[in-house]
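The structure that follows is given in the form of structure tokens.
Of the protein chains in this complex, one is absent; all others appear in place.
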Amino acid sequence: MSSSTIVSLPDQSTARVPKMNFISKENGLLSWLLTGDHKRIAILYLVSITFFFFIGGALAGLIRLELLTPQSDLMATDTYNKVFTMHGIIMIFFFLVPSVPATLGNFFIPMMIGAKDLALPKINLLSWYLYIAAGILALYSMMTGGVDTGWTFTTPLSTHYLNTNVVSTGLAIFIAGFSSIFTGLNFIVTIHKMRCPGMTWFRMPLFVWAHYAASILMVLGTPVVAIALVLVVLERVAGIGVFDPTKGGDPLLFQHLFWFYSHPAVYIMILPGMGVISETISTFSRKRVFGYTAVAFSSVAIAVFGFFVWAHHMFIMGISNYSMLVFSLLTMLVAVPSAIKIFNWAFTLYKGSITFETPMLYTFGFMGLFTIGGLTGVFLGTSGTDIHLTETYFIVAHFHFVMVGGMLMAFLAGIHFWWPKMTGRMYPEKISQFAAVVTFIGFNFTFFPQFILGTLGMPRRYASYPPEFQILNVFSTAGATILGVGYLLPLLYLTWSLKYGEIAGENPWQATGLEWQTQSPPLTENFPAIPIMDHEAYDYEWLEGQKEKVASVG
Amino acid sequence: MSDSQVVTGNEVVVHDAAEGAHHEHLPYQRHHFETYAQQSDATNFAMWLFLLTEIMFFGGLFTAYLIYRNWYYPAFVVASHQLDVVWGTLNTLVLIISSFTMAMGVWCAETRRRRGLVISLSLTFILGLAFLGIKSIEWGEKIEKHHVPGFHYSLQTFLDPASDPKVHKEYPKDQPLRLDMARHTEIYFFLYFAMTGMHALHMVIGVGILVFMIVRARAGAYTTGHVTFVENFGLYWHFVDIIWIYLFALLYLISRHP
Amino acid sequence: MHISSVLWQFLVKWLTNFALYPPEASKIAPQFDALYFFMILVSLIGLTVVILLVTSFSIMYSKKRHPVAVQIEGSTMLEATWTIIPLGLFLVMFVWGALIYFRVYTPPANAMNIYVVGKQWMWKAEHPGGQHEINSLHIPTGRAIQLTLISQDVFHSFSIPAFRVKREAIPGRYTTVWFEATTPGTYHLFCTQYCGTDHSHMIGDIVVMTPEDYKKWLQSSTSGASLAQNGERLFASLSCAACHNTRPDARGPNLANVYGAKLTLANGQATLADEAYIREAILNPSQHNIEGYAPIMPTYQGQISEDGVFALVEYIKSLNSDYRVQQTTTTTTLLPESEGKTTPAGQKPAGQGMVKQ
Partner (left out) sequence: MSEHHTPEQESPEQHEREHHIVGPKVYVVILFGLLLGTALTVLASFWELGILNPIIALAIATAKAMLVVLFFMHVKYSTKLTKLTVCAGIFTFVILIGMTLSDYMTRAWGRW
């Protein structure tokens, strides 16, 4: 085995993908549509979110094309509004929120804690059906005239001044919300009640901790946005006046309810990503995550503080100056745990034995981009700078650095990391490393100019803009094309690898997680016998020990 | 959460799993659980988490209620006088008693009294229907008086209380509101319909499940030691009861002194 | 060949008008930029630290160089450092930012008030002198300008990047922001809150002029009657004077010197009679009844346009003996002590007197 990699594959000439696994167990479409197996549901989710990701991506492409020129010439302003609205809604509610939890989380949380399945398999399947129903409804409302509220549904615009499909889209998000509630609920129950013998809270992989924190947010936050959207629908249908200033309602109340979910939602999106990073960075530096406890608790801290900061989206919208002070201060506090994580990851590398397979490259990408995204978040949490920077491209760049640069990088890292476990076959290393680099370059090209645009004052959601902003927009669009390529490549070579990839064997990365100590793809109930956790998480000595045992037996 | 406990908890679960591997699995134990105890714990915990989401769901409405009540107190007082406190109280009693019968049902299931279970579930079912009946009578009144926000809402009774003799007799001291304040009664009635409506929706779902449970209870499904379903439905039903306890205090009893 | 020339033009264009931040054309702009660049600096340092750590570690401890990892649990000391240092920095930013925030939204007592109403999809500015402007705003340098903003339909946001100020125009409620322009010129005005189809066309120009040019402009573009005079006409046509007059048996309070006074409401609350209060009292009188008066004031909601309300407010302000001095605004007093400044001592007796009648 060459010294620059840790990959150790079985002898390809003799190795076979195990005959008996969760995929080969049953055949036929129904066996998938009626399955209770968390792994199969995860695959269903993976397929569906990929579908929605590329729809959202196509819309993003349209946006960038329109912004190539200062005039709104590619499409009319109202078309543009619909496009960016649907881009936001699809990417947030149908890709980012379920991305890591519903796919990787769904697949690996039970395996990592040594359970046979999630606690509530039927609920798990139900949540996928809800997601699909919501997705179809959203696409339907997109096809039949679309919606142009912006993903924030700001009242009274959404309730009184638009005649697009606000109601159906609102319902779609409502349903999608329940899908994610059920996922979160399922995770919490599973993590509390289904851990295998010896799997104490502080022996759980940090991936599980991160999902635990995110699930708390899903369960407690989502219902509030659900009721907020119900009120918007009622306001539209019946004109009940609760958000209507002319009837004495307060439009700001909607934003309070909306952001009470939609700010924590940001953490719902990023926390699972952080979980992935903890796994990859430990595996590829052969080292226990630096300060395990700190990282674990910082996840929970983010979840808890996440509920106290929502009004920082409303600093200039006429909330009282005094509650601005409170929310701004708390925002500063919530920034700290993220800083802790970044530094702990950096020091995990210290005295490690590092290799640079694709997941690790994505991980480095995540750390760089997420750091930028996080730091620029502080600009917006600081009330003074928020006045100038909010509602401009600065904020657009900020959340794309966190969501795309952070979350999506983490998602791809995770997909590549666990691909051998999910499919039993390796992805092609070289081209995927290339894709990772392309993605990183393309991303910076696309979104870094937008920080400057924002500082110069270019407002977001503009179909046409003053000519002096053109050059940076051209850069951004150019970058977007590169980024697009970076995202298409994995789709192609991962599909290819399903048939032609090398046989991965049990544990290609020499990783310590329980999920790696069984065949890949795993059996339907994950383990031949319930494992017993007799060591800390990320205990590489233990792993060596296991290998020697096997050797001596063989 | 102290992990020491967690640890012992789980190691124990699996100990008896290890030994109990040979015992026959109970018919109602799902394949992926190690012990029945683990299963009932898990489902019970899941139910509680679901109730959390319900709390937050109603939380949005309660927030709206508090804000507008602070802003438009006079409108809220006069508008709430439109609700009949007698019906309201009656409904509260009905619901509390139904909660009691439900609790008895759980007890019967736990102690394997099949007849008792069927009876108390049926009583709960009847009381649930009674509640919905009374509610619909109340809503009927509002519709007649055009107090449904958004559907030809009428300010008549608030601009000129005398035009509504029944209520006027009860609360002679109610002054006519000025137009701008009278308009805000619509927000009160919206909150009234939204909150009671949302609550009634939960009741309807509950009553539906009750039918299903009564059928299965008569077949003896819950009196064999597998009581999780009854317990969890009990939790749901009591939760709906709690919501009503607050709605009653907030919507009906704002200020009843004539 | 052809493509390269395009690229060349592109490059030239970029290099010629390349800017990292907009011009500083207001008093607050330099203060904002100071904080902004401080934060940029901190961010850059933070980012460099992370990048340095990651790259140097991945070079020093790559599998080739360092085949066997050394297991390290962690170090409370280190973790404490990178918890406390960022926290400290963030808190500095918080305090510094809050100071700027309050400065931007706390107009000085002697600011010149311009009314702005936002509607889909245009800005309409009303100068006290009666000049109207659509999608443009002419202002003098060296004078504190206060904007009283309201929206007629949805949320809009009045943003002037060159001044580093921005404020939402909210339906049904006044908001205020102020600035003092320093350098003459024409600057961008954007609506930054998404407001529907033509959101991106809701833009305009802020024209900053020297005081002299501004005077000339005022004369050239006067529309005859001043805002207060329009208000007076409206006041008469709505026959407000039937109640609000100086007669001893007046059913409504006398409005002279109301503006800027401290009033006691029927429900016992004290409030400052600023623009927002006056507007509310006209549209939602039953929540703004003054102590000692019968609750008979009818609402004028739906009868007066926002411009009309502006005119009435300006008229009522003009009833003050010396009202320019006493201009104060919504939610501006930072600390209760500083009340004295916002409602001049001379005002209080007037206020009380009126309430006592």
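We call the chains A, B and C, going by the order they appear; numbering starts again at 1 in every chain.
Definition applied: a residue touches a chain if its C-beta (ideal position, glycine included) is under 8 Å from a C-beta of that chain, and two chains touch if they have at least 3 such contacts.
Remember, predicted model here, so these are calculated numbers, not experimental data.
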item: Among C:152, C:271 or C:289, the residue in touch with the chain that has been omitted; value: C:271
item: Chain not shown: contacting residue from B:137, B:204, B:219 or B:253; value: B:253
item: Residues of chain B (touch criterion as defined above) contacting the omitted chain; value: 1-2, 5-6, 8-10, 12-13, 15-16, 19-20, 23, 26, 35-37, 40-41, 44-45, 48-49, 51-52, 55-56, 59-60, 62-63, 66-67, 70, 85, 89, 92-93, 96-97, 99-100, 102-104, 107, 110-111, 225-226, 234-235, 238-239, 241-242, 245-246, 248-250, 252-258
item: Residue ranges of chain A at the interface with the undisplayed chain; value: 192, 216, 220, 224, 252-253, 256, 260, 307-308, 310-311, 319-323, 326-327
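Following the convention adopted for this analysis, only the chains that are shown with their structure count from here on.
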item: Steps needed, at fewest, to go from chain A to chain C via touching chains; value: 1
item: More contacts between chains, B-C or A-B; value: A-B
item: Chain whose Cα centroid lies nearest the overall Cα centroid; value: A
item: Between chain B and chain A, distance of the C-alpha-averaged centres to the nearest whole Å; value: 35
item: Distance between chain centroids, defined by C-alpha means - chain B, chain C (Å); value: 46
item: Multi-chain contact sites of chain A, meaning residues that touch two or more partners; value: 248
item: Sites on chain C at which at least two other chains make contact; value: 284, 301
item: Touching residues (chain side chain A, partner chain C) in the complex; value: 3-6, 72, 77-78, 80-81, 148, 150, 152, 154, 156-157, 160-162, 245-246, 248, 251-252, 285-288, 290-294, 315-318, 320-321, 324-325, 328-329, 332-333, 335-336, 339-340, 342-344, 346-347, 349-356, 364, 367-368, 371-372, 375-376, 378-379, 381-388, 390-392, 452, 455-457, 459-466, 468, 471, 474, 540-541
item: Chain C residues within the chain A interface of the complex; value: 10, 13-14, 17-22, 32, 35-36, 39, 42-43, 46-47, 50-51, 53-54, 57-58, 61-64, 66-75, 78-79, 82-83, 86-87, 90-91, 93-94, 96-102, 104-105, 120, 153-155, 157, 159, 161-162, 164-168, 170-173, 175, 188, 190-201, 203, 284, 301-302, 331
item: Partner chain B, residues of chain A touching it in the complex; value: 115-117, 119-121, 123, 181, 185-186, 188-190, 192-202, 219-224, 226-228, 231, 234, 237-242, 247-250, 253, 256-257, 525, 530, 532
